[in-house]
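Below is one structure, written out as structure tokens; the observations come after it.
Apart from one protein chain that is not included, each protein chain of the complex appears where it belongs.
Our next item is chain A:
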Amino acid sequence: MAENEIMYVCKRTVVSTKPVQPGKHHPLSVLDRHMEKNHLRVVCYYKGPRGQEEAGEITKRLRESLSEVLTHFPIMTGRLIQNDKGHWMIKCNDAGVRMVEARAKGNVEDWLGSVDRGRELMLVHWEDMYYKPYFWSTFYVQVTEFEEGGLAIGLSCIHLLADPTCATMFIKAWADTTLPRKMLAPPFFDPLPPRRPGNTIPNHKPYTALIDHYNFSLHNSNPSTVAKHTTITLSFSDHMVQACMDMTQSSTATPNKPSPSPFEALAGLFWVCISKVKSLRNGLLNMSICLDARKVLGLHKAFFGNCMIYNKVHSDGLEEHKLSQAARAIGEVVAKMDSEGIMDLIEWLEQNESPISPLMNSCDLICSNLEVVDIHSSEFIEKLRPIQVSYYVESVFGIGQVLIFPAPPGEGPLGRVAMVTLPEDEVIKLCEDELLLQFSPTILMGVNRTHA
């Protein structure tokens, strides 16, 4: 049934409107190279303007504006080659990105009412790297028009080039170009800044936790392919998130501690709930968090490249099922991920590059904070904001993954959406967990049992 719902019209290559100066190369930073084995997928849903345009008109406009916006992103239209050290870099050869056009039956609201992971992924085209990556497009765009109204825009790319923040930045830039509006923030393609020599504090104690975590991951990336994962999307309203934050604070001994952020509260919640679901006897699961480090490192918001850092949260000494302690532990780790620590990590990574890139999400439960993404301000059509957004960081081989990002502005400033990827049976148990249900999350995308 799902196969008949989406009809692929064509696949083509879209190039920028201005030719790229030949001979340009863009090196990839060590953080980029670490993410080689993963890829990213983003889907944005829009309601259609009521019956004003013929089928294919919006797609044509989007294609033209995509050409225009690609002029500002020469990295996206380039291709991967290896430099003399054997590291990946981009040759800006103006080859373009692949675009797939599709049509779907029904309208977008009906689709969202019955969507699941398998069907949602059909809205985002992706091709794994070819044996010879020189002819392989690193970015894929899919535009699906719903016959009775609505639009779904899918973007996928290899994590080597972009993290969710800059993928969102690209979508925003594309939306700005489609409406006749000037693109607000042109991207920055500079490399990660090296440590400024004047900043080295004498007797500087390196924050080794980051380094240890990456070191561990490098040597222990063994993907388990046994369980089949599925993904669900849960939406938490503004006052539910507030209630969660209050609950984490309720039993703290020190009243002077600042209240946990929504991410810490929700990450703690999922940590506790998923640990319960996995029926762990002693304490909580191994978990890592992943944060965007642009602000911490003092980089411009429009920095294009990978800037998400992983760190392990230690669960020793924590009682299981204690939400407040979990949230506090996460909060401590977040506070410790400062500029110095990250710079140490980067330096260490540069010195200890292994030829095989690890899978960062292969051993722990990963909880990623995507709160910096501002996807909801991307309007492709005048005054039409996305009604729903989904993010996927594939492939998930380990215990599971939780991505937390803002809900549409209508839900309030604290509203959050969480996309949880776990083995299928555990997801079902999670949805029935008492603690989770206390915060009455709305299931935006559930598990559809009819699709294997």
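Things to note:
To be clear about the criterion, a residue touches a chain if its C-beta (ideal position, glycine included) is under 8 Å from a C-beta of that chain, and two chains touch if they have at least 3 such contacts; residues count from 1.
The working rule: contacts and distances are computed from a predicted model.
Per the UniProt record, the chain missing from the shown structure is "3-ketoacyl-CoA synthase", taken from the list "TAF1A polymerase", "Telomere length regulation protein conserved domain-containing protein", "Latexin" or "3-ketoacyl-CoA synthase".
Residue A:T17 is the one among A:T17, A:Q82, A:N352 or A:S377 that touches the chain missing from this view. Among A:L28, A:L80, A:A95 or A:V124, only A:A95 touches the chain that is left out of the view.
Summarising the interface, chain A meets the missing chain with residues 10-15, 17, 19-20, 22, 63-64, 67, 79, 93-96, 98, 135.
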